[in-house]
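As you look at this complex, bear in mind that one protein chain is not there, while each of the others sits in place.
So that you can tell them apart, the chains are marked A and B in the order they are listed, and the count of residues begins at 1 in each.
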Amino acid sequence: MRLSSGIWVGAPTLVVALLLPLVLFTNPYNRGLLVLIVIYAVAGLSLDYIMGEMGQFSFGHAAFWGFGAYVSAKLALDLGVSPWIGFVAAPVAAGLVGLLIGYIALRRTRGLELAIVTLGFGVLAWTVALRWRPVTGGPSGLRQVPPPSIFGWEIRSELAYYYFALVLLLVVVFVLSRLRRSRFGRAVRSIHENEDLARSVGVSATKYYVIAFAFACSLVGFSGALYAHHFRFVNPNLLGLQYMFIFLIVVLVGGTGSLWGPVLGALIFVLVSEWLRVLQEYRFLIFGVVLLLVVLFMPTGVFPTMRRVIRRLVERRGSDRDANAPDADDRADRTRAG
Amino acid sequence: MNWDIVFQQLWNGLLNGSIYVIFAAGLSLVFGVMRVINMAHGELTMLGAMLLFTVTSGLGLGYFTGAALVVILMALAGFLVNRVTVRPFLGHSELVVILSTVALSFMLLNGSLVVWGSEPKGVDEPFNEIVKVGGVYVTTAGMLLVGVCFTAVLGLYLMLTHTKLGKKTRATGQNLLGARLIGINTTAVYDTTLIVASGLAALAGVLIVLVSAASPNLGQPLLITGFAVVIVAGMGNVAGAVAVGLFLGVTEALFGQFISTYYRQGYLYVVMIIVLLLRPQGLFGRR
Partner (left out) sequence: MALLETTGLTRLFGGLRAVDRLDLRVEEGEIMGLIGPNGSGKTTALNLITGFIKPTEGAVTYEGEDVTGSPPHDLAGRGLVRTFQITTLFENLTVRDNVLHGSHLDNPTSLIGALTRSRRHREQHAALDARVRETLAFVGLERRIDAVARDLSAGEHRYLEIAIALAAKPRMLLLDEPATGLNPEEAVYLMNLIRTLRRRGVTVLLIEHNMRLITNICTRVTVLNFGAKIAEGTPEEIVENEAVVTAYLGKRRGA
């Protein structure tokens, strides 16, 4: 999976992604699902930055998502600020709060302790959203959040918003893929691999982790703003455990440590929970069973499992051209988050 | 200041605090021994309460028989919880185990909604006389709750400190590999840990119905509260969780009485945040 094969898989995928709303997902409801997939994919990618690249976990990630959504919605509703500015302000605000929380938490905690500490911050944020009525609108949240517009034309239709969000997803994927091989990306990776060794060669572990954490928060805040201006409401649930679980499912079911994983995870999550709708009240019960089975049989996630299977098939055909080539992606599967 | 009100709130806080204590003790035990964040702990408590409703109203059992039956059943179910949703995932990332317990909580919550619906259900208490002690109104059911709670916590403490099994459990929590090397059957320890934790969760469930209704939706708020307690205490520190649970229950009631009813729920989180700012590893946490 060097760059060339990335293009070989990426280009057709992009074509399919562009055609989907014209072929299979033709009514507004189904196109809305596509938008949701893209939004979850961005959120999943940002969470996987913490899980796959940093090897840590934040249970407060949904709180930053909801926070981004509130920031952008609030700016548009109260100050009449254009959603475009909201799309910038939300990640900036989420990133700044992320710096603060990251600084508090990452100085002294890692791993499961960090997960719990961020859970604490997340729950607090949720309580504030629920209780601070004058600002947050309390339990019912804020409604009538305006959609963004281009040259006076509002992006209201699911189709337009989908293409718009897809472009932003591509930008996110591009940035993330380049970031990995930057000095910053390598520093973060080296702390993940071995914190003591990283420190001994001059990497300021806490500094880089705090910045990386804030970066992920900023990205998820952006995803939150995308959500707010499409579904046109925000409420305290956006900050709560429900969405936290969704993002966790998106990342772990898709597979950590690769850019394809969370995107695939978002697709699977949205489609499966949609298909299970016919089961009515049994829907989430069965969803739990499906989830358990997926985790049981594909503990590293769907994408890495798929890739391994395909590779094995290719190898069995006797194509041994790349048999000895080292493969960075494959190793990423084996490294664990947490 | 009206001291009767203070004492009344102390009592009310003691009731809540007892539930926090027994709930957080189980949550903390699982983390301390197995390094597993059990996201289904709240639903186990919920299931305890709902099952008690069914065996008392459906089968016509009395409160005590029903409660004993439910706690024993749920403790045994703890074995299944370990074997189905924890153990198969332990070789992988710690987050995979979180996800599998999330899946379990989905199943338990939504299964319960299917079986019992979302309406709260009342369970008949064995006795519910109101006794006036000084100027404070105290219910006999509440006294039972507090009594059982502290007996259970004392039992857990004695088990961990004075039995061979308890020592093995603590050794496993401190050093899994070391415990294996000296011949401790860590699988059995893990089974036991979830049996005890699940039993404690169910006990919290059958005690909750003494002071409020049983409802499939009681699990998640309780889980969040439980985490707040555990965060303040420091993850995995069972004794700390007991002290903090009691303290938070009591001070929360006083806060609600004298400062703000509306923000009463926020009190726990404010305490938690102050602790997080000053000591992210918790009051009794290591490091």
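Here, contacts are C-beta pairs under 8 Å (C-beta built on N, C-alpha and C of every residue); 3 or more make two chains touch, one makes a residue touch a chain.
Just so you know, these numbers come straight off a predicted model, no measurement behind them.
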Original post:
Can you list the shown chains that the absent chain is in touch with?
Top reply: A
Subject >> Contacting the left-out chain in the complete assembly, out of A:Gly68, A:Pro147, A:Gly185 or A:Gly221 >> reply: A:Gly185
Original post:
Any idea which of A:Ala205, A:Val220, A:Val234 or A:Val251 touches the chain not displayed?
Top reply: A:Ala205
**OP:** By the contact definition given up top, give the residues of chain A that touch the hidden chain.
**Re:** 175, 178-179, 181-187, 189-190, 193-194, 196-205, 325-326, 328, 331-332, 334-335
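Quick note on the criterion: only the chains that are shown with their structure count from here on.
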**OP:** For chain A and chain B, let me know how many angstrom lie between their CA-based centres, rounded off.
**Re:** 32
Subject >> Touching residues (chain side chain B, partner chain A) in the complex >> reply: 31, 35, 37, 84-85, 88-89, 91-96, 98-100, 102-107, 109-111, 113-114, 220, 224, 227-228, 230-231, 235, 262-263, 265-266, 269-270, 272-273, 276-277, 280-281, 285, 287
Subject >> For the chain A and chain B complex, residues of the former touching the latter >> reply: 51, 57, 104-105, 107-109, 111-113, 115-117, 119-121, 123-124, 127-128, 131, 241, 245, 248-249, 252, 256, 281-285, 287-289, 291-292, 295-296, 299-300, 336-338
